[in-house]
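A protein chain is absent from this complex, but the other protein chains hold their places.
Order of writing sets the chain letters: A, B, C and D. Residues in each chain are counted from 1.
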Amino acid sequence: MANPNTLGTGGLAYDKSKRAWPNEANVFIALILIILTFEALGQLLPYMKGQSMLFDFNMNRDGTILNVARIQIIILQVSIIGIIALGVTQVIISGGIDLSSGPLVGAAAMIVMSFGQTELVNGQLNPKAVFGDWAFDLPVIVPIFVGLAFGALIGCINGSFIAYTRIPPFIATLGMFLICRGIAQWWTKGQPVSFPTDSFAAIGSGMMPVVWFALLAILLFLIMKFTVYGKHTYAIGSNEDAARMSGINVKRHKVLVYMIASMLAAFAAVILSSKNLTAQAGMGQFYELYAIAMAVIGGVSLTGGRGSIVGTVLGAMVFGVIQSGFTFIKLDAYYQLIAMGSIIIGAVVLDQYRQQRATAG
Amino acid sequence: MANPNTLGTGGLAYDKSKRAWPNEANVFIALILIILTFEALGQLLPYMKGQSMLFDFNMNRDGTILNVARIQIIILQVSIIGIIALGVTQVIISGGIDLSSGPLVGAAAMIVMSFGQTELVNGQLNPKAVFGDWAFDLPVIVPIFVGLAFGALIGCINGSFIAYTRIPPFIATLGMFLICRGIAQWWTKGQPVSFPTDSFAAIGSGMMPVVWFALLAILLFLIMKFTVYGKHTYAIGSNEDAARMSGINVKRHKVLVYMIASMLAAFAAVILSSKNLTAQAGMGQFYELYAIAMAVIGGVSLTGGRGSIVGTVLGAMVFGVIQSGFTFIKLDAYYQLIAMGSIIIGAVVLDQYRQQRATAG
Amino acid sequence: MGDQFILETRDLTKHYGGVHALEGANFQLRAGEHVAIMGDNGAGKSTFVRQITGVEQRTRGDIIFDGKPVHFSGPLDAREEGIETVFQTLALADDLDVPDNLFLGREITKWNFLGPFRLLDYRAMREATIEGLERTAVKIPNIRNAIRNMSGGQRQCVAIARTATFHSKLTIMDEPTAALGVQETAQVENIVRTLKEAGEPLILVSHNMRQVFDLVDRVVVFRRGRICANLDIKNERISGEDVVAYITGAKTQEGYEDAA
Amino acid sequence: MGDQFILETRDLTKHYGGVHALEGANFQLRAGEHVAIMGDNGAGKSTFVRQITGVEQRTRGDIIFDGKPVHFSGPLDAREEGIETVFQTLALADDLDVPDNLFLGREITKWNFLGPFRLLDYRAMREATIEGLERTAVKIPNIRNAIRNMSGGQRQCVAIARTATFHSKLTIMDEPTAALGVQETAQVENIVRTLKEAGEPLILVSHNMRQVFDLVDRVVVFRRGRICANLDIKNERISGEDVVAYITGAKTQEGYEDAA
Partner (left out) sequence: EDIGVSMALFDDNFLTVLRNGIEASAAEMDGVEVQIEDAQNDLARQLDQINNFIASGVDAIIVNPVDTSATQAMTAAAEAAGVPLVFVNRQPINVDSMPDNQAFVASNEIESGTLETFEICKMLRAQGLGGGARAYVMMGELSNQAAVQRTKDIQDVLGMDMCSFIEVIDQQTANWSREQANSLMTNWLSSGEVFHAVIANNDEMALGAIQAIKAAGIDMADVVVGGVDATQDALSSMQAGELDVTVFQNAAGQGSGALNAAIALANGEEVEQKVYIPFELVTPANIEGYLTQN
């Protein structure tokens, strides 16, 4: 945009300074508002005795003015669903939806952990062993590879049905939702799988989930913004017929979109089971809904074609802040659900209101 | 259509005999195929010893050739979710979605049952009493009215947010999903509410749920097909801008659509808690997904504007047959989920395939 | 200004973000008058129409319709006040059939005491539809097919028939004949002439010079979001070339110098 | 038939359910020839275009392109074979901006070894876009606005610029100037003349008699889903009225009696 002429071919007067804000700005404002609300509640609620959520003015814990521990847990607790949300974001941008990601996490965790078990626990044979001897103490690459391959397979099935039989993504992935739940329960007939090797346990220990989330978010951001893949994803979501008529191979592209989403979900399962040192069939329940909600709060449009990875990351942060904030102000669990629902609605209302103002401007 | 001239103003040759089938026909074919599959499995699987699912050739049970008991349970077990699906159908046709119906069932059941309790249980004071004396043995109209009013309120909130702030229906009703779960858990702090009056228990006893489902299905069918309300619902789902520019009061209409959906879900909660003689906060889990799936299997398009009540009723039947069929062939629970997912996908693939054939014809 | 204005706008302005799509438009329409709006692509003609009909909310300015200042909150308001519009985007519901679209928002009904649940009179609407379509000469083999499956011209004729079927205080047509064939265009022009005879005022947006000279009394030219000329083609000697000169900016009329 | 045909269809037929939208079309296009297709609204012109470009699958018949029978499974195939099309529905992605739409499906890229993840060269595409748009004379204040916010004519110009920017063996334009203003129409007609000079063949669907007589060598008339006339307007004495007579069915050419 160095040369102002490159912006257009003339016509109407155009006032660059009044350009609409990026949508992400609205999400960011919502995030700040929510943080400030919790800070204010910490000051105002009598039983909180003037505590602060994100700041630590006494600096007694680790010598910084920020309450680093809380900031870490805020990001940590949304990292895993956040990774799923990255994949879901591109699915939604492509005009689809993925309901299968939650159960996929459960199924992938069970499978992955079966290949990541250690032989000896407290000197005895692993009591939760799924396979025989050969599957103990495998190099960490094996479970990761198995997980990604499983994710790729599920995504490929999802995508192929959606692309080639043209059934609605909602139905294809709802079917896969049930299938993955079935697989997860069938794998060990409901028994949890535990006791990973040390190297497997290292993948998701401590702040590693945050690192993975950050890396993958940057990668997806670059892909969606600067590559042909990203552009075609937006184009298909915006107008599938137009994309097809313009000569994009819509079917092949959709398969790829769902494969990437499922591989991200499977990788989230690797981190999740590593973090928890166990895999359980019920893992990942409601993750699909939360991942979708993060994306939508971040400004991704469910009709496709609009949204961004930056928005989804901000949407994930909103979730993290809400969850930690509730514990901070000691809100009863009954009211937590009600408040969470209200905040989700409120955040999107704000976004919508600002967007309308922007176009009405 | 008595006068053939009324069909058009000429132009191309038009061959009436080749008109495309109604979409409902595809769903009906899918239903028949699924029934036949289970019948065949009953004949072929060795451990089934040649049993039949729907027929009773010995006529030893009630003297008819049909296995009436099984046909009844097939319809009975989907009646309650079916009632929700009727409301969801019109929401989807209007271009929206309702995720809050499942948790709404839980919340409404808790509230309704609190007004439908009897005073004496086995000669002792009701051990689960929610309110005091005044709320015992109220006439049955009170809990029904309270339930419908609660449903109307929730639907009005859903609809108002969607219509007036223009947030996506997915988010508005996902927020309401959480809020309703919160309300359900908060109402009695998780304690179940039990021991209804006899008149309340009569609403959902025996085959009454089927009667309600049939009555409401006919009512909704007439409304969607023959009234202005129905036409405007289709118009809004088909092209909201066009509907608005044509002078439909889109906002008011949407509020009405969501109110009707939530009132149907609340009425389903009345029947459900009456049938089970109890209300629990977790009731209705996944009902929203199943209701949506019934509608979509029945040919309702998630992009709005297309579908019918007849289709949804057939979609509900597909569910009923699948569930009974699994029990009939004694399929293991692990495989049930996998098979259910596959059948849902398969049914819609078939529908889609026939639709494409029809237009390609 | 002794005349009776049916529509008047003062300083009507609309900005989209940084795009100044309409800037200070002062426009008058007398009772019974037919006016054409011309201008380049993107000059702001449709934007002007959208402000008048309440589809969008204006940035500033006044609209006086039928003697009263109006603030339509939506197209429903505008229609209730008697403004019928054929939008450039047509505003048809793709999944509905032709009669449904023609009567969208004002269905013929029975049992009106049922409120929103009053019954539709399908037969009456079907018959009225055939009649309305015949006035546009369009050929549609089966009016019960969804609009989605209609050709571009068929869709446009449905939108025009919708407007022509109902009486109004003001009719606005935004490029109504763009997709129409030779015969259909002629018919639509006949409809416009009928309106003229009935004394109903009309705003016609069109790029077709012949059509404009055949049909209307006056041409208003838009350029870069502003009105740049107001040409009384019935009484003054104005040629097509003159109008093109105003459109391209080769000429600017007195009194509109700021539009240059 | 000694000529070299770039495109030939034999008995090309398309039924939608009961609607016989296209019936036994035999059509030939010679190398370098410009042919117009005319006909009533709903006569089957766009249907014909959709069959040739693989957007839909034909009911029966053969298409021979560049000497070989072809069965395009989608528009991508057709484009790869060298057919560039401006569809009547324009086929633009509403949420993307102008350069994105112009290069949709054939982006200018860097680092192509990355396969689907190769990088976009935004700057090059932006510059090429401005150039392409200038050929159509359309004015767009900010090409980075979403297509959703463009006027009808601006959208159409983007679709035309897209086709005109790339070389092809055959160009098809379905009512390309329907929404265009006077200047823009003139420019697009210039683009067509340039194609003629370059010897690239063209099929032009249009309702505009003047345009057709100005630009093309031959007119094929569709009526009720069938071809009813094939008029060599450059060499025979054929007037606009004659063509209208064929369109309306007042006349039928020899050899096409079954279309009556």
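Note that in this section a contact is a pair of C-beta atoms (placed from the backbone, for glycine too) under 8 Å apart; a residue touches a chain by one contact, two chains touch by 3 or more.
Only a predicted model underlies this, so the values are computations on that prediction, with no experimental measurement involved.
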Shown chains that the omitted chain touches within the full complex: A, B
Hidden partner chain, touching residue among B:I73, B:V142 or B:L222: B:I73
Chain not shown, touching residues in chain A: 47, 67, 69-70, 73, 76-77, 80, 106, 122, 128, 181, 184-185, 189-192, 194, 272, 275-278, 280-286, 323-324, 327-328, 330, 332-333, 336
Chain B residues that touch the omitted chain in the full complex: 51, 61, 67, 69-70, 72-73, 76-77, 80, 121-122, 127-128, 185, 189-192, 194-195, 205-206, 272, 275-278, 280-283, 285, 323-324, 327-328, 330, 333-334, 336
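The working rule: only the chains that are shown with their structure count from here on.
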Chains touching both chain B and chain C, listed by label: A, D
Chain B and chain D, separation of their C-alpha mean positions in angstrom: 48
Per-residue overlap in chain B, given as positions that touch at least 2 other chains: 11-14
Interface hub residues of chain C, defined as touching at least two other chains: 16, 18-19, 40, 42-43, 89, 138-142, 224
Category of the chain touch graph - line, ring, star, complete, other: complete
List of chain A residues in touch with chain C within their complex: 11-20, 358-361
Interfacial residue positions of chain C with respect to chain D in the complex: 16, 18-19, 38-43, 45-46, 88-89, 138-142, 145, 149-154, 156-157, 175, 178-185, 207, 209, 224, 244, 247-248
In the complex with chain B, residue positions of chain A that touch it: 99, 161, 165-168, 170-172, 174-179, 181-183, 185-186, 189, 289, 292-293, 296-297, 301-302, 333-342, 344-345, 348-349, 352-353, 356
